[in-house]
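A single protein chain has been omitted; all remaining protein chains appear in their positions.
Labels run A and B following the written order; every chain starts at residue 1.
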Amino acid sequence: MDKLMADLKRQIIAQLNLKDLKPEDIGDDQPLFVEGLGLDSIDALELIVLLQQEYKIKLSNADEGPKVFQSVRSMAEYITAHQAQKK
Amino acid sequence: MSIAKYITATCIITDQIIYKNGRSIFENKNLSATDFVDAAYKHFDIGYPKFYKMDNLSKLGLLASDILLKESFNKANYQPEEVGIVLSNSNASLDTDIKYYKTVSSFPSPALFVYTLPNIVIGEISIKNTFKGENAFFVFKEFDATFIASYVNDLFERKIIETCICGWVEWMGEKYKAVLLLVEKQESGQSVIFNEGNINKIYSLDHG
Partner (left out) sequence: MSAPVLVAGVGVISAIGNNVAESLDALESGRAGMGDMHWLDSIHRNRIPVAEVNLSNDQLSSLTGLDSTITRTALLSMVAAREAIEDAGLINIPRLRTGFISANTVGGMDKSEDFFGDFLPDHAKGKLRDIIHHECGSPTELVADQLGIRDYITTISTACSSSANAIFFGARLIRHNMLDAVIAGGADALTRFTLNGFNTLMILDNEYCKPFDENRKGLNLGEGAGYVVLVSEQVAARLKKKTYCTLSGFSNANDAYHQTASSPEGTGSFLAMKGALAESGLQPADIDYINLHGTGTQNNDISEGTAIRILFDPDYPKMSSTKSFTGHTLGASGGIEAVFSVLALEHGIIYPNLRLLTPMKELPFVPETKFLKNLKLKHVLSNSFGFGGNCTSLIFSKY
């Protein structure tokens, strides 16, 4: 889980062009949207693309977004759960 | 009777040089176009993280508008709906269209798609500064001072706006040019009259 979260932080920074940030700047449980990193709706869509590209997981219902992308940890948990299902 | 209008500030960015009011205030010929714009963003301490998500055209427009307005524009003098923005270029958003299109064959990028319209640069400037007045984006073969002068004059005469940011913002590959003018009803310092002749002089970097 720790490695996954570390990977996710790097990927999020790259995918969302967060040039001024380093992985260590993003907390495991820090809210990604509104406060925290202050990401917006287009960033949410890019995260959906990230899930597909890197983890082959398709989030077809945009309503699930807020829960899944709450924090890096919630993203990691979602990925782990879905990859376990696939096996 | 005609309302007097003045160009109270200018900002030109091209060939890795930034001019404010005709004077070079930042340059670095060793950098590529995109690196130069990012370097300028840092140099002028703009402090707007959304900058990094923008495409080249919006970055250029935002940078130019920020430098244009800095120390030259008193926002408190105007209501949000009184600030108009009229921009133009010849390639619309083609530079970004191409980048976006490359992603379509694998995963279309929403962040790139958002910028495949030339008027988004106006949106970005409006969002950052909360400007809500009339705004328009025109696509021309080349810069048309006559058009800009008459269009903007009309907005003032009809009292649709009280101040305007107008000009040209273009980005295509490695070539780019931003020429922004701040137009107001009162003179200041080195302001010149807002007319076709002066607009052309400024556009062609004629400081003489």
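We take it that a contact is a pair of C-beta atoms (placed from the backbone, for glycine too) under 8 Å apart; a residue touches a chain by one contact, two chains touch by 3 or more.
Note that the coordinates shown come from a computational prediction; the quantities given were computed from them, not determined experimentally.
J.: Tell me which residue among B:122, B:148, B:164 or B:202 touches the hidden chain in the full complex.
T.: B:122
J.: Looking at the full complex, which residue from B:10, B:65 or B:109 touches the chain that isn't shown here?
T.: B:109
J.: For the chain left out of this view, which of B:136, B:192 or B:205 touches it?
T.: With B:136, B:192 or B:205 as choices, the missing chain is touched by B:136.
J.: So that we can see where the missing chain sits, which residues of chain A does it touch?
T.: 40-42, 45, 48-49, 62
J.: In the full complex, which bits of chain B touch the chain not displayed? Write them out.
T.: 80-81, 85, 90-92, 94, 97, 100-101, 104-105, 107-110, 113-124, 126-127, 129-141, 147, 150, 154
The rule is simple: only the chains that are shown with their structure count from here on.
J.: Once you find the CA centre of chain A and the CA centre of chain B, what distance in Å lies between them?
T.: Here chain A and chain B have centroids separated by 34 Å.
J.: State the interface residues of chain A toward chain B in the complex, per the touch definition above.
T.: These residues of chain A touch chain B: 16-20, 38, 42-43, 45-46, 49, 52-53.
J.: Quick check on the complex: what are the chain B residues that touch chain A?
T.: 38, 49, 52-53, 106-111, 114
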